[in-house]
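Please find one structure pasted underneath; my questions will follow.
With one protein chain withheld, the remaining protein chains of the complex are depicted in position.
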Amino acid sequence: MVDFNKISEFFENSSIPQNMLNRGQIVLDNFLKPIKILFEQKSVPKEPWSDEQIEFLLQILSNMDTDKDDRAAKVGEREARIASKLQLKTSGGFCHGVGRSGFLTAPQPKAPGGSIMYEISNFLARNFLKNFGLPNIKKAIVVPLCTGMSLALCLGALKPDWNDNKFINKRKVILPRIDHQSILKAIDLIGCNVKVVNGKIFGDAVRVPIEDIKSNLDENCFAIISITSFFPPREHDNIKEISKFAKEHDLVHIIINAYGVQSIEWMKLIRTAIDAGRVDAIIQSTDKNFLTPVGGAIIASPHDELITKISHTYAGRASATPIVNFLISTLSLGLTGYQTLLEEQKKNRKLLEKRLVEIAKKINERILEIYNPVAVALSLEKLKKEQISELGGALYNLRVTGPRVYNQEDKNFGMCCDNYPIPYIVMNASIGAKSTDIITAIERFEKAYEQIIKK
Amino acid sequence: MVDFNKISEFFENSSIPQNMLNRGQIVLDNFLKPIKILFEQKSVPKEPWSDEQIEFLLQILSNMDTDKDDRAAKVGEREARIASKLQLKTSGGFCHGVGRSGFLTAPQPKAPGGSIMYEISNFLARNFLKNFGLPNIKKAIVVPLCTGMSLALCLGALKPDWNDNKFINKRKVILPRIDHQSILKAIDLIGCNVKVVNGKIFGDAVRVPIEDIKSNLDENCFAIISITSFFPPREHDNIKEISKFAKEHDLVHIIINAYGVQSIEWMKLIRTAIDAGRVDAIIQSTDKNFLTPVGGAIIASPHDELITKISHTYAGRASATPIVNFLISTLSLGLTGYQTLLEEQKKNRKLLEKRLVEIAKKINERILEIYNPVAVALSLEKLKKEQISELGGALYNLRVTGPRVYNQEDKNFGMCCDNYPIPYIVMNASIGAKSTDIITAIERFEKAYEQIIKK
Amino acid sequence: MVDFNKISEFFENSSIPQNMLNRGQIVLDNFLKPIKILFEQKSVPKEPWSDEQIEFLLQILSNMDTDKDDRAAKVGEREARIASKLQLKTSGGFCHGVGRSGFLTAPQPKAPGGSIMYEISNFLARNFLKNFGLPNIKKAIVVPLCTGMSLALCLGALKPDWNDNKFINKRKVILPRIDHQSILKAIDLIGCNVKVVNGKIFGDAVRVPIEDIKSNLDENCFAIISITSFFPPREHDNIKEISKFAKEHDLVHIIINAYGVQSIEWMKLIRTAIDAGRVDAIIQSTDKNFLTPVGGAIIASPHDELITKISHTYAGRASATPIVNFLISTLSLGLTGYQTLLEEQKKNRKLLEKRLVEIAKKINERILEIYNPVAVALSLEKLKKEQISELGGALYNLRVTGPRVYNQEDKNFGMCCDNYPIPYIVMNASIGAKSTDIITAIERFEKAYEQIIKK
Partner (left out) sequence: MVDFNKISEFFENSSIPQNMLNRGQIVLDNFLKPIKILFEQKSVPKEPWSDEQIEFLLQILSNMDTDKDDRAAKVGEREARIASKLQLKTSGGFCHGVGRSGFLTAPQPKAPGGSIMYEISNFLARNFLKNFGLPNIKKAIVVPLCTGMSLALCLGALKPDWNDNKFINKRKVILPRIDHQSILKAIDLIGCNVKVVNGKIFGDAVRVPIEDIKSNLDENCFAIISITSFFPPREHDNIKEISKFAKEHDLVHIIINAYGVQSIEWMKLIRTAIDAGRVDAIIQSTDKNFLTPVGGAIIASPHDELITKISHTYAGRASATPIVNFLISTLSLGLTGYQTLLEEQKKNRKLLEKRLVEIAKKINERILEIYNPVAVALSLEKLKKEQISELGGALYNLRVTGPRVYNQEDKNFGMCCDNYPIPYIVMNASIGAKSTDIITAIERFEKAYEQIIKK
């Protein structure tokens, strides 16, 4: 095969002078060098890769898979045949997906390149988390499932053996109240019962006191879930205490860190919890943290064997695309790119608060005092019930996406407690947002607010 | 906005003559017309679309999603931001994925285009199955999960309410023995027990007699699984009788039709079963039947509301890519393209048998008499145990992918019965295979066989 | 840099077994092997390359150019900077174009990869022509100019030194009448006079007798042009005799072989002419012969130094795209692909004649007896002048592209003679046409004809 390190050898007797060929080789080396480093170190690159470099890597690896082998004789019922070459794009070339016989990270004999791709991605996932706040994890996998389904997978893997009569009733999962459908559905999907511990109001914040959690424990509980990132008024859980509690009572402990990687504070909570007690798995969304299209998550754990177990639980092979998307994000950002995003996020969070404080003064409302490194909540006490309802629709029409307008008279799912007394609006300064998003959103909020008031 | 039906109006006073502009408009109309028909009829096109037409449709629809709106102010924590434009390719442009709050087919307010895309895909899925053998289904959805996980989803949706003490023990799923890890894992994942009914040998074939199934029923059973496509020696189930049995005993009945769409015989089994008794859901792989990259399945049902229920069970949002892949396959094949593939499959199946018969004569083996419209099995009784083991590796090295070499002395998982007396090799003439695949595979088999014999 | 021959070395301690890595390496080798062969042999590959392989080659080479070097410091006024990455596609990545200071084939120091790309393309051009009929050429270049401008370039390079007073009047170019604007414009552009030798009618054919050519020679002539492919009623020139004549009288002789590569008969004329007398350059269109987008030509010569001279004449650097297009065509066809196209062309030519003969009988017309391996002409003597005029428009509206309807009462430019007595229509069975093109065109012709007759 051609050695791309020595292209000039083929053109020695050509009309192109040697020094020119050498210069060309240097430029090419510069282009290909990051691939070598990646193969050697299997860690997140320091500097961003260009799209061309990423495509090149995908091209190389996907051309190791047997579906690309035009000399192969394919007599299986599943050979990654595709109807259109467009599907090479949508799959990053990895038509065989990932996994083998219900073992997600098992090498797939028909897909050596896809297997390498997946292995590298998992290494990068671990390395990424280690670099940004979780040095004490041991292993991570990227799964082609959202956060909720990942929770189902983890619980499914770590649940007691219900075929053993001893454990037949050990089905309860303690959930400090998190008003998110996906979590409830995940627990239900795998045949568990959820034991919700209600939130309480502390000043403006909603928290679930550790005492309440403790008092809800019974012999049928086998697991507990805790959370970092959530939207106000709910604050993060006291994960460290939950971790200790889990250890003490031999509970599976899974942390939903949905979009928490972007905050060193949230990450610190997890790091401390790992050291203090028992953490089985930490789940984070790839799209909310790493700017991929929706559909992937990273499951990390301080225990190797748990990740292996979870990986064994996925019932079949899966789409490679969510993995590829994570790989693309990681390579196209690099450590410095992600660091920059984190810094922008912090600035935008400050900007968001500053602007909301200003507007609060104007309209005689106030910023709710709730700890959250991403979101800010503004009270809407001066509005009537109907006006609050109107506000959401008005913002949608003004092309503001993502704000949450809540009023407990309407429904309290979302507040994580009963009878939260204050209606409010929440906005986020998430990773990847631009300062113009913040500025424009607040201008439009002001506009919508005025219109509603005037009616 | 510009009306592409009337481009010539903008160039009336240009140097380009009117008849030439008209001619151009006709060509453009020809290019865009299939999109209109698709929007109107929401059914599988008769003729294949070109890749350019498919990309155009994806471009139009994905540019309706709010992440493309550069005038939007985005203050949510999930706004489908991406790190690299490459991810527009891997997602077909649908960065928001599909689903909303754990309801897979719910329209997603941030993704109007993605929602249309998904709705169309589901219509196409239904229409496809109706056209190729299942006129009596009511609804279908494409899910971004493989067959096994789809089974978990279906069972998860249709299982009894275990929070109700009455049903606490109703966890058993009857499984006419199918030696596929994914199915066992799916059942286990959602907290059910599997009740395997062993296969019995009838001539060469392995079948699971309906009587044996019946005798395994007990009060804790709530569901039964049946199968069409599987590899020899296991034959398809007597689905019609299972269907009647399910109806009679109020069992959820799910048919695994993994790669059965390619065979009108297998499809007929399902059609008849639907009419005869109870069928809740039929699951088929998108990659094995529709030539997509791995990672999707179609779940169909004769009952609207079941599909809705299943769709409600997915815990979160999911990657849009498996849906897009199905859409691409459907449009790029069209009815005629798929018909052609079916005919080729039939020819290749005949060719496969013919060649194996020839070789069987040479080596004093025989074709096993097992009904299977895709696969053929050849006995390997003249080989010693070690030689049989060697054969698989030899074929892998000769770049034959997909054959299965079995010998019950090694392991009997795969045979669906205990003590299958004959070692054998199975090859498939699947949809999408070329006749050269068949021919070459058998040549290489012969070569490998000879080498092994001579040693 | 990473050696793609040894990817497995990087994953030795990974979870992926060695035999799987080896298998992957084999598939990758298979993918990359043609590149090595191309670099070694610099000749047209036997078998077609896939689009992915071609893109890979372009990627490698274009990443040797300095505009890709993100560590370069660029302080020239021309550094191949681009406004959009789309322009990497339109240029095949070769933003620096080809050529240096008005020397088309000179290596460009800023573009080592582009220089290799161009050198390879020129080798392929020569090799292609040698394989398909012209073993006796010495050198060829692909130029980013159409046939007409290539003629200007050749004449411009080979014209006498008009600064030398001796030659001041030596400006005449003898042109056996070819009714093509581009040729006349080319001669005019470079300041020459054309001496047209009129065609004469022989049966149905129009030819330019060698005697007439000879009698038109005068002392101010320095060059003569001859032609192979043209449309009826004009037949090819007696190139062998012209070649002898050119040698005898020291005339530059340039052959316009516009779309002649597709015919071994036309190519044979050139081969013989080279051996018999003097041929300076042979010009062929890349789009008409090699299925590229419009805009390139190959200039070949039996004399090395003439090609060098011509290459020196282009005043500047040029777009690389026409070169890249030729390279793409050559690699994506390969020798066998082109051979297949030639055979199809022959079949289609027969089909065209057959169908026209049938229709001729129906409408009482006849096939004109004119030698042409691509085109066939049908008389239109039964139509009135106005009807003939109508026919062209009617066919355009019926989406028949490319037929020529001629009637000398309208204009005789195109017939290459005065007073050609018969009106006619010409259709081509060119390389790349499908048999459906032929069949449909004639059906529509029949339809149009009937409509016109009935009016």
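Going by the order they are written in, the chains are A, B and C; count residues from 1 in each one.
Throughout what follows, a residue touches a chain if its C-beta (ideal position, glycine included) is under 8 Å from a C-beta of that chain, and two chains touch if they have at least 3 such contacts.
The model shown is predicted, which means the values in this text are computed figures rather than measured ones.
Considering C:I328, C:L368, C:L383 or C:M415, the position touching the chain not shown turns out to be C:I328 (whole complex). Of the candidate positions B:F10, B:F202 or B:Y371, contact with the hidden chain is made by B:F10. When the omitted chain is restored, the residue from C:I54, C:I254 or C:I363 that touches it is C:I54.
Counting over the whole complex, chain C has residues 51, 54-55, 66, 69, 71-87, 89-92, 94-97, 101-103, 109-110, 144-149, 151-153, 156, 159, 162-163, 169, 171, 180-186, 188-193, 229, 231, 258-259, 285, 287-288, 290-296, 312-322, 324-325, 328-329, 332-333, 337, 352, 374-375, 396, 399-403, 427-433, 436-441, 444 touching the chain that is not drawn. Residues touching the missing chain, restricted to chain A, are 19, 23, 26, 393, 396-397, 399 (touch as defined at the top).
Taking the complete complex into account, residues 1-5, 7, 10-11, 14-17, 20-21, 23-33, 35-36, 39-40, 51-52, 56, 59-60, 63-66, 68-72, 85, 88, 105-107, 109, 112-113, 115-116, 119 of chain B touch the chain not shown.
By definition in this document, only the chains that are shown with their structure count from here on.
Across the assembly, the mean Cα position most removed from that of chain C is the one of A.
Chain A and chain B have centres, each the mean of its CA atoms, that are 28 Å apart.
Rounded to whole angstrom, the centroid-to-centroid distance between chain B and chain C, based on C-alpha atoms, equals 48 Å. For the pair chain A and chain C, the distance between C-alpha centroids works out to 55 Å.
Contact of a single residue of chain A with at least two other chains is seen at positions 51, 66, 69, 71-72, 85, 109.
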